[in-house]
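Note that this complex is displayed minus one protein chain, with the remaining chains in position.
To keep things simple, chains are lettered A and B as they appear, and every chain counts its residues starting from 1.
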Amino acid sequence: MRHGNDGREGTGVNAVAQTGHRRLAVGRMAGDRRRVWPWQRTTLAALAVAACAAPFVLEPYRVFQLTMVLVYGIALLGLNLVVGHGGRVSLGHGAFLAIGAYIAAIMTGRLGVPYPLALPVAALVTFGLGLALGRPALRLSGPYLAVVTFVTAAVVPPVIKRFGTVTGGSMGLSVPVPSPPSWTGLAEDQWLYLLVLAVAAVAFAAARNLLESRAGRALTAVRENPAAAEILGVRPGSHRALAFGWSAMYAGVAGTLYAWVVGFVSPDSFTVTLSIVLLAAVVIGGPGSLAGPLLGGVFVTFVPAAAQRAGDAIPGIVSGLLIIVVVCFAPTGLAGLLRMAAGGVARRLGRG
Amino acid sequence: MTVNGPGDHPRSLFEAPPGTGNGPAALLRVHGLRAGYGPARVLHGVDLELAAGEMVAVLGPNGAGKTTMLRALSGLVRGRGSVLLDGTELLGRAPEEIVRLGVAHVPEGRGLFAPLTVEENLRIGAHLRPAAERAEDMRRVLAWFPVLRAHLSQPAGSLSGGEQQMLAVGRALMTRPRLLLLDEPSRGLAPVATRRMFDVLRAVGSHDRVAMLLVEQDARLALEFTSRALVMESGRLTVGGPAGWPQAGRRPSLFRPGR
Partner (left out) sequence: MAGLLLQIVQGLSLGAVYAGLALALVLVHRFNGIVNFAQGELAMLSAYVAWQLLDAGLPFWAALPVTLAVSLVGGMLVERSIIRRVEGDRELAPVAVTVGLMVFVNAAAGLVWSFAVRSFPNPFPAALSFGSAQSGFSALGVLGVVAVMMLLLHAFFRHTGAGLIMRAVAADPVAARLSGVRVGRVLGLGWGLAAAVGAIAGILVAPLLFLEPNMMGGVLVYAFAAAVVGGFRDPVAAVVAGLGLGVAETLAGTYVAFVGADLKVIVPLLVIVAVLVLRRGPAGTAGTAGQW
């Protein structure tokens, strides 16, 4: 045990003190109205332009990869609500992804429903499931959410296999890929990319609004100090359960997009490993930041696949080691490291 | 009954009598002790000297830092400044190492092991002592607190508040400390039991030359039993003097309700 922590007794007090510390009014927070170059807005605008231009510049395979980054980014945005902002761990977001994907596959592939309808259905179903699972697990203090979601993630593939008449069993189901309306003149991959980009933009905006709303601030308060939050009239259990519902919904939506983009779903795409990789991506991308999920999406899309080429065991070794190293030595993740680097550059520029 | 355990330090023949606190024999020398929780400072430079066998009360309003001072001395809170126990610096050491140097702390809320039996609680206190002396120590503690004898195989959590307090003090004494830090030992005790507890503490203090630092809300009681009283206010020990001075019916203004 590190000496500085003095057992567990003082942590509550420390947490309050630290929260207080973080809110000290400094610089612009204190009413400093000096004009600062709006780095954040400039970066966002540049990113938006680049994101819209990408499908017309890159070759189709790269466009597909970028689409997958966004799909995983949406799922991670949801997971980050629980992990980064709620301070709780879910190891079951692969299961919600699977449910969203299978809803899309069954609705459009089997029942012939127009594909945009699958999105709200998947969102609703996964929101409900998340709430149903989160409520009992988050009512109790303790690591129950991590355990129950882990077990859920382990159960989903065999359940899919068991009900093969609906789900196609281990053979999987193919999903009709949404085709672009002819007036757009877009190729299929470009259309899919733009579709996913639009959903991702809405998802990011919604997450941002959610976090800046009363509910979001309550969630942060609950993470920082549940006891204090409860005294202030915030019910930790219900806020966390609601956040978990939203979070599951993001994963469900990402699942539907996944089905559209990949055009095929099978139980083996949604094993526990997927849930673990998603958690790894949140941790490595940077929990509690809005940039983290995108960086995490890059991780999910590229790192395991690249490592696979070096051998079957390598993805596990790389992900496992990365999780441990990042948690122990860089708990703010890649987003935190980038922020520090950017801060360093800005300071150097300011000095020069 | 053994007076000098092997953990006891050799003493000079010329040490100052207990009560003066300033002689070369001071067991505990605290200088400029500062401590707090995160950015919240609680202690702003505490100075204190304590001789072996001396019993000193620390009085003062709630939130003045009395408990924090004890926690800093026993290593539960990180402190800065200097705390010398018989010349050995305590600051920067972990609580378990400070206990091994002879400082026992009976914290607020007692710090017992509720699911363990009374006997097991006492044995935990003695686990650092030579095996041959543990039985004798146990007999001693049970002689001081005979109530505990009837409950030896009962979980500590099932005792009454007063019995738990006695057990907590007994557990601390099982470590054969040179310095005993007591945080409101009278809390939860009936008046008769309180007097009994203080009688025991005074006897142990003078017989085994255990120095005691006693945080107490009941100023009258504390002043009756201790040789000196210090007043903690806003993170500093402001007033010191021979015990008995604030008595005589006049309550010092220090005890006005907190701001």
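Criterion: a contact is a pair of C-beta atoms (placed from the backbone, for glycine too) under 8 Å apart; a residue touches a chain by one contact, two chains touch by 3 or more.
Since the model is a prediction, treat every value here as computed from it, not as a measurement.
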{"item": "Residue of B:Ile124, B:Leu142 or B:Leu221 touching the missing chain in the full complex", "value": "B:Ile124"}
{"item": "Residue, one of A:Pro55, A:Gly130, A:Gly216 or A:Pro287, that touches the chain absent here", "value": "A:Pro287"}
{"item": "Touching residues on chain B - with respect to the absent chain", "value": "74, 76, 94-96, 99-100, 104-105, 107, 111-116, 120, 123-125, 127-128, 155, 171, 175"}
{"item": "Interface with the unshown chain - residue positions in chain A", "value": "1-2, 5, 7-9, 11, 83, 87-89, 91, 133, 136-137, 139-144, 146-148, 150-152, 154-155, 158-159, 161-162, 223, 272, 276, 279-280, 283, 287, 311-317, 319-324, 327-328, 331"}
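What we mean here is this: only the chains that are shown with their structure count from here on.
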{"item": "Centroid distance [mean C-alpha coordinates] between chain B and chain A, Å", "value": "52"}
